[in-house]
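A single protein chain has been omitted from the complex, and every remaining protein chain is retained in its original position.
We call the chains A and B, going by the order they appear; numbering starts again at 1 in every chain.
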Amino acid sequence: MGFGKSAGVVSKRMWVTARSRVGVLGHLRGSRVVGYLRRRALFLLPQLIGITFVTFVLVRLLPGDPATRILGSLATAEQRAEFREKLGMNAPVWEQYINWMRDLFRGDLGISFFTSHPVVDDIRDRFPATLELITISLIISLLVMIPLGILAGRQTGGRLSRLADRIVFGYGLLAGAIPDFWLGLILLFVFYHQLGLAPPPLGRLDIGIQPPPTITGFYTFDSLVTGNFQAFSSAVRHLALPVATLVFVYGGPILKMTRQVMSSVLDAPYIEHGRTLGLRDRTVILYALRNSLPPVVTITGVIFGYLLGGAVLVETVFSWGGLGQYAVQAVQNADFTATQGFVLVAAVFSILVYLLVDIAYLVIDPRIGT
Amino acid sequence: MTYTLYFLRKNPLTIVGLMIIFIDLILVVFGPLLVPYDPTKAAFGDALRGPGIAHFFGTDHAGMDIFSRVIVAARLDLLIGVLAATISFFVGVPLGILAGFYGDRRGWTSWGSELLMRGMDVIQSFPVFIFAMVLVAMAGTSVRNVVAAVAFVNIPIFVRLLRSDALSVREQPFIDAARCAGNPEWRIALRHLLPNSIRTGLIQGSVTIGWAIILTAGLSFVGAGVPTPTPEWGLMISDGAQNMVTGQWWPALFPGLALGITVFGFAVVADSIQRVMDPTAR
Partner (left out) sequence: MSESLLDVRHLCVDLVTFKGTTRVLDDVTLAVQRGEMMGVVGETGSGKSILQKAIVARLPKTARVSGQILCQDRDLMELSEDQLRLVRGKEISLLPAGGREALNPLAPVGVQIANAIRAHNSSSKRYAEQRAVDLLRAVAIPDPEARAQAYPHELSSGMAQRVLIAMAIANSPSLILADEPTAGLDVTVQLQVLEIFAALVRDYHSATLIVTRDLGIVAHFCQRVAVMRYGTIYEVAPVREFFGHARHPYSRALLAAAKASRGEEMMANETRRLLSGGRKADVIENRPPARLEMVGEGHFVRVAE
């Protein structure tokens, strides 16, 4: 019946216990993830310091005089001197840097010139709006683009497959070419002005609807959890167009990458060998999917990082009231504490996202870190 | 050469892309001669007329002919894009090659290479658009600053790409052979690594031109780009934004269309160059 039966007795118990101990993720033998994190942490600190340094230099490159800008051109010389003194701008630059770092450690990002609130509070208030927008956009992008990319990457050769491939190819190039702010405007025109289906670009909720109590800051989640369906539907309707814009523009790279990786994995020798062995279709596809995962995870993380910056323009178009709009206002108003704070937060967020991506990569691919 | 022709036959989109770039080139060179109206002359009596015979693309809120402005804006956007991409290229490619060649080895040059890469890490931690926006806003809105900012934020990509390219090429035996023949390190880097890596750099360069144009438009849209009232696609979209919501779609549509088509053309051509030069796909 089979070969190897005569070869000896298998210790059944040994096999079973060995397998259950190690499991499918057996390559994650404890110390590997921790060791990697430890090594990464070493790099993290200088990187964070570097970021604070660059942020500081960036914002203090101010050619104009913030005193004049804020107090107006009619301010007297004394008022301006007093203003500068109050903000510690007369101290030498390196001392300003030390002071700023000290404040940072205490979690103090300064007071915004424009809103007169602590920047930390401003950011904390607006962060959920942006996070909700980009998170939902990312999730929908994944749900739409990954299956499409898999289908296009399979390249079965049939007419439908080739057509799908062409469409994916064209869209991939288009997605990077169309400006997101312009697309948002076009969608507004079509769906709001012409078809009356979408709400006006005035923020996250209809006027007159109270936002739900803050649990996460995500209007969708919070209203759903508190059973406030009116707020929920309003939030969803307001999210529709900005999310559609972001998905169209930023989903492109995810689609392209999925398709490309799927196609190249399917060309790999082990896939061919799997078919030669007569493996079931399902098994082969599973192998292909699993092997396609790492680059897709990477690009997802990268896009998530991009979305934070990209959301800036879309938020402006839709008056979203999130961090992006805050950033634009800060820059337009020469509000340098707010700008500083915002840039710092954005950079730290990016670093965190990339770190998560690297960890995910480590979990998925057993070859890394050995 | 025959393969190129075969490729073109099988990929009509590439021809479309080439045509787009060609048309853009014409607009850049001959733009101001082709416009029916003065693109910076306001005529408030004519404000917000829809597209028609007199004004192909209509007029904006200041009565300026949109068609003329779109054509003239091509010149500015394309020049900024190409210039910024070129600067990025010429700064990033040599840095990347040197970083790759000297990296991961003993000696102070390796240390310098590490430092460079950490620097690139830090710069890339900032979201691209935000970084460029703050740069221009802090330094002042002007064409020169926009070019500098856009060039700056695109440098890390070239450095990384060329560095990884150089890292793999330098392991090849012919580099050692050159060394045995007595070539000094710098000449090896220049004569042997450069030609191999330049292909990667050029492909990335054409992609970067597209990115640079879009970035410029985005910056101008939020007021951190070129100063008003220069005809520039992003600015025109910004001007037309409010009109969009009230139903006058033409001031914002046409510049965006021109922008999208142009960048699309560059993207298609860059992708085609990459595929034509890939010997495994034949």
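What we mean here is this: a contact is a pair of C-beta atoms (placed from the backbone, for glycine too) under 8 Å apart; a residue touches a chain by one contact, two chains touch by 3 or more.
Here the structure is a predicted model, which means the values were calculated and not measured.
Among B:Y3, B:F30, B:W111 or B:F174, only B:Y3 touches the chain left out of the display. One of A:S263, A:N291 or A:Q329 touches the chain omitted from the figure, and that residue is A:N291.
Contact between chain A and the absent chain runs through residues 1-5, 7-8, 10-12, 14-16, 18-19, 22, 26-27, 157, 268-270, 272-280, 283, 287, 290-291, 364-367, 370.
Basically, only the chains that are shown with their structure count from here on.
Note for the complex: chain A touches chain B at residues 43, 46-47, 50-51, 54, 58-59, 61-64, 169-170, 173-174, 176-183, 185-186, 188-189, 192-193, 200-201, 305-306, 308-310, 312-313, 316-317, 327-328, 331-332, 334, 339, 342-343, 346-347, 350-351, 354.
By the touch criterion given at the top, residues 13, 118-119, 121-123, 125-131, 133-135, 137-140, 210-211, 214, 217-218, 221-224, 234, 237, 240-241, 244-247, 249, 252-253, 256, 259-264, 266-268, 271 of chain B touch chain A in their complex.
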